[in-house]
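As structure tokens, the structure follows; a few thoughts come after it.
Yeah, one chain of the complex is gone here, protein chain that is, but the others are all in their spots.
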Amino acid sequence: MIRHCPTLASGLALFGLINSGVAQRPLKMHQGPPPTEENTLPPIVKKALVASRKLSYIGTRVVEFRREGVPSKHEETITRQGSHVRIDFPDGGPQSGQVIVENSHERRHFFPDKNEIQILPPRREEALERLARQMGRGKRHFVLSMAPGQMIAGIRTEQVVVADEKGNVTQRLYIDSVSGLILKRQLFDQVGTAMGGFEFTRVDLSPHIEPSLFTISHKGALLVTPEELMRRAAKKSGFLPIALPSSSGFHLEGTMTRKIEGVDVLMETYGSKEGRRLTLFQLASSVSPFRLREFAKRQELEFVYWQGQGKSFVLMGGIDANSLLQIAGPISGGTAVVGR
Amino acid sequence: MMGMTEPKEGAEHALVERCRRQDLEAFGKLVDVYQNRVFGFVRRMIPNPDEAADVTQEVFIRAWQNFARFDGRSSVRTWLFRIAHNLCIDRARRSHRAPAEVGLVDPNEGEDIEISDVRWQPDQMVLDDELMTVVEQAIMSMSEKLRSVLLLHDKEDMAYEEIASMLSLPVGTVKSRLFLARAHLQNALRRYTEAEA
Partner (left out) sequence: MNNNDRLSRENTVNDELLNSAAQQAMRDVVRNIPDDSLSMAWRSSLNEKLLAEVAVQKKRQRFNWYLRPALGLGLACTLAVLVVFRPAPTAKRSQGQPPVVSQSGIEAALVTTHRQSTVAWDVAGVGLNPVEMSTDSDSVPVRSSGSSSGWSEDDLESL
């Protein structure tokens, strides 16, 4: 409608400018200093943000998300002391013997069967920080509502429900009101289908933690980087070993080969320090940019597209198309186009 | 996450009204309630599981496309299962599928009926995996006419009149098909238990 009604479009744009600058609706509590990202959040969420950076605990949680389109569930034990993290896995499970340790600079993941340590960028519990940033920017309007939550891991929680401007619930967080630890989290899509989440089954908030726990040392273990893993995956499957330049501000976090709708795809996932995510798809066949545009638009995603050396490339993410073009420029030879 | 219970009448009415106004979120809730049940029906009408999953999707897509025309004279459940049944019949006709019948023949075909010994009744049947297989095979081996009535009445708890309306049949025909379907199942289970003994 907006495309075909300039007057309405102008009116709406003006309304949007006024609205975004004035209030972080519906949290109308700005008296005093100008709103920063954290000032706009309810106390329990602020507490959870602080806890995500500083808390010490040992806890076991069950995590569920979709992997290759199929729901996947696993259990992990997290030992955390501020920015130091260690992840262990149950004996006898698929990840038995693997260990992940992380500090503010680096993440290392040990695979005993390969005697290999993968060196990766550090991960963070970005969820709340991203939410805080989005609210602070006023780009998206969220409705936060609070209610008493259920008992989780023997701890009474406060429930925070995050809904979009249409009232669709996008997340539920169950937070320990004393420590600020998020004990349970659920994410939902536009039609209310659960997309993933986690739930702690036991937690020790006053643990004794040996500093040596955050060290892994295995003689003779091979150290590999994400770029090496990408080259390995690409070579194995007949794809081109192409990655986004580090100057893009996005670091390669992982590479997978998959069959999507019968088509072989190399999928590289990237993250930035601000928590933005991009995916670079490399396909052995063409895709229709027109059709891709229709689907991407529904999810508020942008993409750029190019072809070369017998492959198609799609770089997709939630950032603006011009930025995507700039990022793709060096590896597309300037041939990338915005999806239309 | 899935397998929600049927909403109460008032709540369903509100959902239906929202669906008529093309409210996708409301339709999603309806899908939550009925998807597994519709699939359970479809996959026993269409043996191929991939095809059954596709047809189940088609049921909901058709429902979404035609919701404005849903007049509320039947329940949403009946309407969805009618769509499902029609799609299954279409698919069966296209693939010329005609499941083998074992022992029993639809009386409307005008042949003799072989009924299992009415004195035979199992005490308690615990549905373990093996028995489940026998039950599923028995259901799949009966004709579509018998199978659909059995599933709609005994699995979905639909009333005779509801099924009759849905399948455009007299109530008497629904009852006779149900009787034959159960007798067919009874035969299969009797043979199984006798073989086990």
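To keep things simple, chains are lettered A and B as they appear, and every chain counts its residues starting from 1.
Convention: a contact is a pair of C-beta atoms (placed from the backbone, for glycine too) under 8 Å apart; a residue touches a chain by one contact, two chains touch by 3 or more.
Here the structure is a predicted model, which means the values were calculated and not measured.
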### Message
So one chain is hidden, and I want to know which residue out of A:K46, A:R156, A:R231 or A:H251 touches that hidden chain in the complete assembly.
### Response
A:R231
### Query
What chain B residues would touch the chain not displayed?
1-3, 22, 24, 27-28, 31, 35-37, 39-40, 43, 53, 56-57, 60-61, 64-65, 107-108, 110, 116, 118, 120-122, 125, 127, 132, 135-136, 139, 150-151, 153-155, 157, 170, 172-173, 175-176, 178-179, 182-183, 185-186, 189
### Query
Which positions on chain A touch the chain that was left off?
1, 4, 61, 63-72, 74, 76, 78, 80, 85, 87, 89, 94-95, 98, 100-103, 106, 108-109, 111, 113-118, 123-127, 130, 185, 187, 189-191, 193-198, 214-225, 228-229, 231-233, 253-256, 258, 260-263, 265, 267, 269, 271, 277, 279, 281, 283-292, 294-296, 298-299, 301, 307-312, 314, 316-318
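Keep in mind that, in the parts below, only the chains that are shown with their structure count from here on.
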### Summary
Whole-Å distance, C-alpha centre of chain A to that of chain B, is 42
### Task
Using the touch rule from the top, collect the residues of chain B that touch chain A in their complex.
1, 24-25, 27-29, 31-32
### Query
Along chain A, where are the residues that touch chain B in the complex?
166, 168, 190-194
